[in-house]
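One protein chain is absent from this view; the other protein chains keep their places.
Up next is chain A:
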Amino acid sequence: MAVCTAYTSPSLHSPYPISNSSKSHHHFILSTSCRSNRRRARGEISCSSETNTVVIGLAADSGCGKSTFMRRLTSVFGGAAEPPKGGNPDSNTLISDTTTVICLDDYHSLDRTGRKEKGVTALDPRANDFDLMYQQVKALKEGKAVDKPIYNHVSGLLDPPELIKPPKILVIEGLHPMYDARVRDLLDFSIYLDISNEVKFAWKIQRDMAERGHSLESIKASIEARKPDFDAYIDPQKQYADCVIEVLPTQLIPDDNEGKVLRVKLVMKEGVNYFSPVYLFDEGSTISWIPCGRKLTCSYPGIKFFYGPDTYFDHEVSVLEMDGQFDRLDELIYVESHLSSLSTKFYGEVTQQMLKHADFPGSNNGTGLFQTIVGLKIRDLFEQIIKEKSATPAEVSKV
């Protein structure tokens, strides 16, 4: 098999003006050294068919690379994802053996000062360079390395770019992965993390209350001030997602506002290529299930499952819902053994993955469970795509 490996790049030290004009930095899309191979005898796979980069989009308001979802996802593929070694310590990128996670904030066309001048928040599309985002994601998908800008969240400035080589799996995470139609078409699978307002508020309180500048009022004001832009630009993306993870307050405890026990819904679109929704008992039927009883004793408030078909923004979907918490390992195994179409490679794989990261937030509830399951689904999707591509070397890339 031909291998394309030489990645060269212009010096990363050239000064990049950080500022007001949105087109002031030019980034180079580099070509690989494969062109000469195309003239080889037929039957040999040319370099362009090696572009098996699968692109996954994840829309989340929680910022980049820090999300637990990313860490669980990269763990399913094996290896821990880490920031690029020896590079900018404030890089938002995470790299593991198979996966590279890019933070879409790196495509901000305006830095913090620029946004203040123009009066736009980071949520506003006007603060982002979608043309560059499209060009670079497309290049990576085609197997070409790119010099990607870095948005430094600490300084609020745009730092000199870093070299990103095309990985097997590219995850683009941020506020607008599905906003631009061209970028949307490049995604092999997309996920939207939909946190309800009450839960968002509870989580932000946990995160920020101890900080000196913050108070209940400031946290509330911050969420409310961002809401109009969020509703206008970010929220509508959920109609395009192949799967939506909705996090809501629990219904098991009346008037609970601590956001500790959660009700999580995994909304899965039907008819998506390479993606078969998880189900409980029987596909397409509706079922309500409480696993706790004679075989399994759970502590308060227990666990409740629901599965059924539904419509979501005019699409047919299947919804799997979990309300409550896991307290013990055997609860988790019991639940796993009753779910079907999990895309696990062995019995107990979901439980094993959850235990591996028992210290991650959400490990005892639906958020951890569904994030892990979605990770397995993405692995399955990736393997199916690779299998298909290696079976038909001739007409591979949709370039």
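In the analysis below, contacts are C-beta pairs under 8 Å (C-beta built on N, C-alpha and C of every residue); 3 or more make two chains touch, one makes a residue touch a chain; residues count from 1.
Convention: contacts and distances are computed from a predicted model.
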| item | value |
| --- | --- |
| The complex's invisible chain, by UniProt name, from "EF-hand domain-containing protein", "CP12 domain-containing protein", "Histidine-containing phosphotransfer protein" or "Two-component response regulator" | "CP12 domain-containing protein" |
| Touch criterion as defined above, residue of A:T121, A:S196, A:Q352 or A:S390 at the omitted chain | A:T121 |
| Residue among A:D229, A:E336 or A:D380 touching the omitted chain | A:D229 |
| Selected residue (touches chain absent from view) among A:R182, A:R207, A:R328 or A:K387 | A:R207 |
| Absent chain, residues of chain A that touch it | 62-63, 65-66, 85-86, 112, 115-116, 119-123, 153-154, 156, 207-208, 211-214, 218, 221-222, 225-226, 228-229 |
